[in-house]
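A single protein chain has been removed from this complex, and every other one stays in its place.
Our next item is chain A:
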């Protein structure tokens, strides 16, 4: 308790008395404040509980004439209006000071979805780099194009019902892929060919005909490369796509059952791994990502395969941002592409960089 000397012990004769001091009288205008200065709030509450003090609230106005004191009533104008402009009436009016701390009125507006804004940004980068957009408007794909054409064996875990959405209706594709191509794909899986040993298992056409919700847009890339191989003369090509893909996942903070895949590929004579690294640096630089490094990885349809890591300045560490590689000859040669044509490709999800960009820790908020 502070000693403010607002009472004094006074003993003129005989029994002692407590007397208010001048200080008390002066400050008693704000008794509440004084009390709280003297007692800590807890002590005050205790004192109240023990009924040692009574609480009374007093509101005190201290009124003085201000400089603008007038005996006539006049309201200052809040803003300039059309009426005030007419006949120069504004000249005779006083105006209220604008409150610069007030917020403005929000304009009525709509907006684009932030993830799709990012999609536009990626699309523009591909277009700036001369890539052609692939037609990806088929969420349903046969296992043949989604897996088999990519040399992904039929016993691969990704083809498990745990990971991939299969369809009940229509359960299977209606039309076969071209017969000669189907035969070559069957052979490369079961016996090998084009210098490959193959996987050595009984390839089943029924399995290949099963419809799935595509697990990657690479299914579309495979179709486009097959088409490219059917042309009379091979024409170097750069393709891209950004569209939805599906995985049979239960939703949580970092997993969605559908997400957007960004994919780019270059097919040309003798393009190399060093070219892929060069293209990736150019691509990511346009996104403001300068520091990249590459980790060896495994993917059934690319060899070499590289995981792309970027240095995240905020987190202060290397984080994986995508995957890349050169398509395997077991995928390209059965299509009919010339031996010296290689295809470099990379892919990433649209959601993951968005989580980083918009500083979210739950992918579902996107």
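The working rule: a residue touches a chain if its C-beta (ideal position, glycine included) is under 8 Å from a C-beta of that chain, and two chains touch if they have at least 3 such contacts; residues count from 1.
Throughout what follows, contacts and distances are computed from a predicted model.
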item: Protein name (UniProt record) of the chain left out of view, among "Phenylalanine--tRNA ligase beta subunit", "Phosphatidylinositol N-acetylglucosaminyltransferase GPI3 subunit", "60S ribosomal protein L6" or "General transcription and DNA repair factor IIH subunit TFB4"; value: "Phenylalanine--tRNA ligase beta subunit"
item: Of A:47, A:84 or A:273, the one touching the omitted chain in the full complex; value: A:273
item: Sole residue of A:122, A:147 or A:246 that reaches the chain not shown, by the stated touch rule; value: A:246
item: Absent-chain interface as seen on chain A, which is shown; value: 108-113, 115-116, 120, 123, 126-135, 137-142, 155, 157, 161, 165-171, 173-175, 177, 192, 194-201, 211, 213, 236-238, 244, 246, 248-251, 257-258, 266, 268, 270-275, 277-279, 281-282, 293-298, 300, 303-306, 326, 328-330, 342, 344, 366
